[in-house]
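With one protein chain held back, the other chains of the complex are shown just where they sit.
Up next, chain A:
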Amino acid sequence: MAYSEQEILAGLAEIVSEETGLPTDSVLPEKSFTDDLDIDSLSMMTIVTLAEEKFDVRIPDDEVKNLATVGDAVSFIAGAQA
């Protein structure tokens, strides 16, 4: 079954919150991973690994640099679902 964008946002917010300690309600679609959420490349790869597991998708390494905002990641995951 496919996750809705809203479900993906909620799941991603949980992962980001676990990784950074930020509250889940601060993980909004317009937020930049690096500029707003202060996530470094190692943390970003952790988030990608956990998101792949949670949503059963593949996020290629080449794609990660295009995921500037939380919304970018939500859209990519939504589109990548089988």
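Note that a residue touches a chain if its C-beta (ideal position, glycine included) is under 8 Å from a C-beta of that chain, and two chains touch if they have at least 3 such contacts; residues count from 1.
Methods note: contacts and distances are computed from a predicted model.
Here one chain is missing from view; checked against "Quaternary amine transport ATP-binding protein", "3-oxoacyl-[acyl-carrier-protein] synthase 2", "Electron transfer flavoprotein subunit alpha/FixB family protein" or "Sugar ABC transporter permease", UniProt names that protein "3-oxoacyl-[acyl-carrier-protein] synthase 2". Contact with the chain that does not appear here is found for just one residue of A:Q6, A:T34, A:T49 or A:Q81, A:T49.
Interface with the hidden chain, as seen from chain A, comprises residues 18-21, 42, 45-46, 49-50, 52-53.
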